[in-house]
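Taking it in order: structure first as structure tokens, then the write-up.
Here the complex is missing one protein chain, while the rest keep their positions.
After this line comes chain A, so read on.
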Amino acid sequence: MIGRLFKFHGGIKPDAHKHESASVAIERAPLPSRLVVPLRQSTRASARCIVEVGQKVLKGQRIGEPEGMLGTAVHAPTSGTVIDFGRYTMAHASGLETRCVVIEPDGEERWVEHAAFDAERAGRDASLAWLRDCGLVGLGGATFPSHVKLGKGSGVDTLILNGAECEPWITCDDRLMRERADGILAGARILFRLIGARELVIGIEDNKPEAIAAMRAAAQRVDDPVRIQPVPSLYPAGGEKQLIRVLTGIEIPYGKLSADYAVQCFNVGTAYAVYRAIAHGEPVLSRIVTLTGNVARPGNWEVLIGTPIDELLPLAQPKADTNRYLMGGPMMGFALPRLDVPIVKGSNCIIASSPTLLPPPPPEQPCIRCGECARACPAELQPFELYWHSRARNFGKAQEYKLFDCIECGCCAYVCPSHIPLVDYFRFAKSEIWARERDNTAADQARERFEFRNYRQEREKEEKAAKLAAKAAETRAKLATDTTAVKAEASTATAEDPKKALIAAALARAQAQKASTEVRNTEDLSAETKADIAEIEARRKALNLTAAPPPALAPKAGDPRPDEAPAVEAEGSPQS
């Protein structure tokens, strides 16, 4: 398959701002005073704590056992002492909290015993388990567990490595490809075998000629055919769906997995981590983070997971007029509400921002239906239609216009001459719809439970009635045989009795039914259901999901960012 490239619709070409941080080699960040290691690395991958406060841990020692299908293990990023286990705020737009193990480094960096893993001999299942136990998740930003993504080992023809890195300012993958091309390729070949693919393509935006050259040179040194494919620099070419489209022509619709279309896509950083895990037995303990923007020393650092961001920032020497910090790129990132939060496996970039560097958008004006947004939308949506319907809270219509196909790339808001924060409206609409659906599901479940109980009671009543009737018939029959004087009468009575029993049963049934229809009223929910609903509400509040509309919808806007996106959603994140 030789280099025919496909186009995706729309896209934008913002100033790349890559050179600031791309020209210096990756440096190792110094050990921080403490490491706050979250047990839940994403909404999907979580772990159970297996260490105690006060316990000494070694670098690479497992501190969290994978939980559930999507769980991955968590490790101590360095040697030291566990000083706390509790809830800490995460690097998240709305200050989400999660359970963390806090480690005070002893500065010795003593490793736990570890050795290479023979994936060939161990076989596929054991290899996936190994990756899970090494804490392997997608390092492009979506942190989806890699062992799950590797699937069942068949049905995937094309393995794509995502080195596009289309977001402005971010250069961590660029530097990684320049400096560790052999490792990336080795990891890619491991993934290639595990997934049983026939073709390996590495897509890199053509604004990274050094990375392309380095990867090409590395590809020369291996036997497997690898296609290093430069792709046109057009944001969001690094979005998973867009990159797959560009390289293969295949379009993955919303809600579908790329594996169903015989392609799978991993970030180059993930491939490198896979290589470290298999060839050296090292779990994911660090990642490359770009520090850039309004700083004197932009660059890339290899940072231990759990390093508090405020301890990291001085390395880049932020300038005095810095007023906030963005996590991720300027297109899809978010402003950090506080800085004492840890770097996690998905943190790829921190941009120091000043009012002159990233000025606040001009005031919002009415939509003039110019269609610029539709021309820029890589999902081929009509953003202004979505905007009208979201704004009017006409969520059904918004869904009809395929609201959920929106990947929140921000192209539409970027080009809009009326400066409408379109993506805010879409996030708001999505979170509202999710909230409603969650409520509905809860109500459905409650109703089901309720109906089942009614059904049970009804059945019991019927059984009781039938038993009673049978007993009555028996007694009568007995009486009849005993008393010859009332023989004639008794014979009619025995004939009537089964009928009476039937009637009684029917009455009981009707009554039960009536009861059930009456209490189906929401006013009269069982205590259990009420507790359920209260719990859901509390959870939603905790997640800040209580729908906060964009400025135009509510003057005191909170945060419309949907925090717990469904599993399929964040996967196509073009932050990679």
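FYI, a contact is a pair of C-beta atoms (placed from the backbone, for glycine too) under 8 Å apart; a residue touches a chain by one contact, two chains touch by 3 or more; residues count from 1.
In this section, contacts and distances are computed from a predicted model.
A.B. asks: Have a look at "Protocatechuate 3,4-dioxygenase", "(2Fe-2S)-binding protein", "Ion-translocating oxidoreductase complex subunit D" or "ABC transporter domain-containing protein" and point out the UniProt protein name belonging to the hidden chain.
C.D. replies: When "Protocatechuate 3,4-dioxygenase", "(2Fe-2S)-binding protein", "Ion-translocating oxidoreductase complex subunit D" or "ABC transporter domain-containing protein" are compared with UniProt, the left-out chain turns out to be "Ion-translocating oxidoreductase complex subunit D".
A.B. asks: Which residue among A:Leu191, A:Leu326 or A:Ala446 touches the omitted chain?
C.D. replies: The missing chain is touched by A:Leu326.
A.B. asks: Taking the entire complex into account, which one of A:Ala413, A:Ala429 or A:Ala469 touches the absent chain?
C.D. replies: A:Ala413
A.B. asks: For the chain left off this view, which of A:Val303, A:Ala379 or A:Ala469 is in contact with it?
C.D. replies: Considering all chains, including the one not shown, the answer is A:Ala379.
A.B. asks: Of the residues A:Glu251, A:Asp310, A:Asp439 or A:Glu458, I need the one that contacts the missing chain.
C.D. replies: Final answer for the missing-chain contact: A:Glu251.
A.B. asks: Would you write out the residues of chain A that touch the absent chain, in ascending order?
C.D. replies: On the chain A side, contact with the omitted chain comes from 8-9, 12, 14-15, 93, 168, 241, 245, 251-254, 256, 326, 328, 330-335, 353, 358, 360-363, 365-372, 374-375, 378-382, 384-385, 399-402, 405, 410, 413-419, 421, 423-424, 427, 557, 559-561.
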